[in-house]
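A single protein chain has been omitted from the complex, and every remaining protein chain is retained in its original position.
And then chain A:
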Amino acid sequence: MSLGSVPLKYRIQIDRQQCMQCMRCVDNCSYGVFREEDDGNILIDSRKCTACHRCISMCPRDAINLSERPVDYRSHPLWTPEAREDVINQSRSGRIVLAGMGNAKDYPIIYDRLVLDACQVTNPSIDPLREPMELRTYLGQKPSKLDIRKQENGDFELNTKLSPNLELQTPIMIGHMSYGAISLNAQLSLAKAAAKTGTYMGTGEGGLHKDIYPYQDNMIVQVASGRFGVDINYLERGAAIEIKIGQGAKPGIGGHLPGEKVCTDVSCTRMIPAGSDAISPAPHHDIYSIEDLAQLVRGLKEATEWKKPVFVKIAAVHNVAAVAAGIARSSADAVVIDGFRGGTGASPKVFRDNVGIPIEAAVASVDQKLNDQGIRNKVSVIASGGIRNSADIAKSIALGADAVYIGTAALISMGCRVCGNCYRGLCPWGIATQREDLVSRLDPEVESEHVANLINSWTLELSELMGAAGINSIESLRGNRSRLRGYMLDEGTLDVLQVKPVGA
């Protein structure tokens, strides 16, 4: 082949002095990096390594070393090794390059250029240890005014009809990752964690497996264009329903689960034929306008007798604020905005890295637009896509979100090392795979504890951050941009965020 192969990305080395030849690395690597030779030696094929770190975690002797392998291309500021390797890859295959797990381009991270406020001398901070901190969050439409009447017997009566809301004990939810894309054990871990922490998680577009039924009160069931797994029982089981229009890692394109992953169980859960590709194209073929979206929102509400909130998820794109304002008028109860850092198992690389806008700007502009139009109460705003810590959450809320979805962070808390190879179905951590031996590596009891710990610790940190800012209720943080300052952000971005620069 005249093009030859591209150089390997990672180098695996074993410290032979340390190694006790237990062969755990051989057993654990689903990509086949390690092979036991007849003489008991271990042969390494670094070319197959994805940097998933499974071997390193399992090695009892800490004998394995993994390093990125800088390649000696002629250095060039434009033609980076990656750019050249993609060209080589595509010249050989003539295909679209698939990539996983979040935008990998070096865009500045706005979160890291926003700083939070804290009280000093002139106004008191609040000590979350002894003061109650209110992190409970309600998602859904809020009335613009309440009609309360005093009855003759002195009791008060609420005459306003309230819309159904979701009650969260923390503003942190777990985003939609479908059965099929991730394993049942992974979903179970997340579902248990959501139940333990009093929050919700999304089913993704993969339907609701019967093993998840015990956690259905903590599930938000998703309806995507292919309507996978959707029937009336599914809709009735969910605590809320989410219509997926777009997602941050691949705005404007749909979902596609390859046929190899559609085993009998996945087929029944998704309600699709076994072994065939599960295709849900970007457009819903009954939605071509906001009016059509309203039709689906109302159709879902009517089917469930107006008892459940309906969310609409869109990717953060250029005119996101206008789209969100339309959604707010469609009878939807919440709009989910997924920024361009959103992760996914498989996205065309060109989309993952180039399409969409940062979540920080999207949330701020949506919140602003809804406020300007006087309809902010009509819809809750949920931010997602690349949220890495509690500070990102506090900043998202201060920019105007009611709550956030976390995705990759939850996976990392279960073992994922963001190797970005989910689309191969060989995840050595038992997360993005349906291979039974790999799935069984993930213990839902243990991993749900880890996920719950993450949510709990972030919730604790959130109350500390709020207390430091003299805020004791999440409601007072929401859209409170005066608690943010921009550091090294340009004027245009500050203007969109409606945030002052540091020192101002």
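Throughout what follows, contacts are C-beta pairs under 8 Å (C-beta built on N, C-alpha and C of every residue); 3 or more make two chains touch, one makes a residue touch a chain; residues count from 1.
The rule is simple: contacts and distances are computed from a predicted model.
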{"item": "Among \"Glutamate synthase (NADPH) GltB3 subunit\", \"Translation initiation factor 5A\", \"Electron transfer flavoprotein, subunit alpha\" or \"formylmethanofuran dehydrogenase\", the UniProt name of the subunit that does not appear here", "value": "\"Glutamate synthase (NADPH) GltB3 subunit\""}
{"item": "Full-complex contact with the absent chain, from A:Arg47, A:Arg84, A:Arg298 or A:Arg329", "value": "A:Arg298"}
{"item": "Touching the absent chain when the full complex is considered, from A:Gln13, A:Ser67 or A:Gln90", "value": "A:Gln90"}
{"item": "Options A:Met20, A:Val87 or A:Ala274, residue touching the unrepresented chain", "value": "A:Ala274"}
{"item": "Contacting the left-out chain in the complete assembly, out of A:Phe34, A:Tyr423 or A:Trp458", "value": "A:Tyr423"}
{"item": "For chain A, the residues touching the chain missing from this view", "value": "89-90, 92-93, 95-100, 225-227, 230-233, 235-236, 256, 258-259, 267-268, 270-277, 279, 281, 285-286, 295, 298-299, 302-306, 346, 348-349, 420-421, 423-424"}
